[in-house]
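Structure incoming, see below.
With one protein chain withheld, the remaining protein chains of the complex are depicted in position.
The chains carry the letters A and B, assigned in the order they are written, with residues numbered from 1 in each.
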Amino acid sequence: MFGMPAASFWWFLSWPVIWAVLAILVYIKMTREERSEEGE
Amino acid sequence: MTPSLEVSIPPKCFLLKPLIREVDATCSLEERYPGVTQVSARLIYYPYFGFPVAIGSPRGSRPSPLSGLFCSEDTGVPERISIIVDLLEGQAAVTDITREQLEAFGPDPLPHLPFALTVPAREGFPPGKVLDARITMDDANKTALTFLTFIATKSRRLRRCASEVTLGAPVLILKPFWIMEIQSHPDNSKMLVDAVSGGYHPILT
Partner (left out) sequence: MIEKIVFIVYLAGMLFIGYYFSRRDETLEDYLLGGRTIGPAVTALTMQSTSMSGYMFMGGPALTFKSGWFGFWYATGDVGGGLVNLAILGKRMRRLSQILGALTPIEYLEKRYECKAITIIGSLISIVFLSCYVIGQFIASGKTLETLTGWPFAVSLLIGVGVIIGYTVSGGYLAVCWTDFFQGIIMVLGMFGILIMGLSRVGGLTGLNNALGKMDPTYLSLWGKGLEYNNQWGVALGALLIYAIGYMGLPHVVVRHMSMKSPKTAKVAAVYSTIWNILFVYSPYVLGLIGIALLPNLKDPEMVVPALAHEVFPGIFSALLLTAIMAAIMSTADSLLMQAGSILARDVYQRFFRPNASQKQMVFVSRLLVFAVGVFGIILAVLQPPTVFGIVVFAFGTLGDSFIVPYIAAVYYEKANKVGALAAMISGAITNIIWTAGALDRTTAIHPFLAGLIVSAVFFVIFNRFGRDPSQEIKDAVRRAMGVRIPKGVESGISAMMAPEAKAVARFLREEGVTA
């Protein structure tokens, strides 16, 4: 993959995807918290 | 802000009969909250406008029996569903309250709103203050109409007879709630308990 060993590829280049997914999860979680806290 | 609900023709007023008693509400919360030390409850009544909605039957089908909050006798509308609009937050919803749960209440006609009204004690229940309305009757009407349009486009059954959907004149409905103060460890909190259905929601002050 991109001329690099598979281990390096997965360890280094999958992180942007992981962080992006985590960011979305954080967003959803915080939105839920807000709803339950403010009753909107 | 001073809420002014100018009701030119004061609507009829109904009380939704409380079913959940203080002891039931307290016990159920005590069961769920670990480390609870004390629970105190206070009854209030929350005002809504209830609107009957009349729907013509789809062509070719037999008219189904009338149902809903008011039936035709009170409002003169062949009602099939009813909408309530919350008079503090202005939120509309379809309600499943039935006629049997209601009883006529109060000085008829009702004094102008906001009410500064207390529902007297009744068997097994203390007196409860009625919360003051914050939105006007006009706004409540508009909200109900917008909401009806919204659900009419969502529901296939309603869409088929959209031209025959009409909103009747509102009645005032007072719904009982318990405000529960829960002293527990590590958090003290407040909970709003629906004194009819037993549903609950935290209150964040």
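Heads up, the rule we're going with is that a contact is a pair of C-beta atoms (placed from the backbone, for glycine too) under 8 Å apart; a residue touches a chain by one contact, two chains touch by 3 or more.
Bear in mind that the values here come from a model prediction, so they are computed numbers and not experimental data.
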From the touch rule at the top of the page, work out which displayed chains the omitted chain touches. A, B
Chain not shown, touching residues in chain A: 2-5, 7-8, 11-12, 15-16, 18-20, 22-24, 26-27, 30-31, 33-40
Just checking the interface: what residues of chain B touch the absent partner chain? 29, 32-34, 44, 46, 86, 88-89, 91, 93, 131, 134, 177, 179, 186-187, 189-192, 194, 197, 199-205
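The definition used in the following text is that only the chains that are shown with their structure count from here on.
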Measuring from the mean C-alpha position of chain A to the mean C-alpha position of chain B, what distance in angstrom results? 42
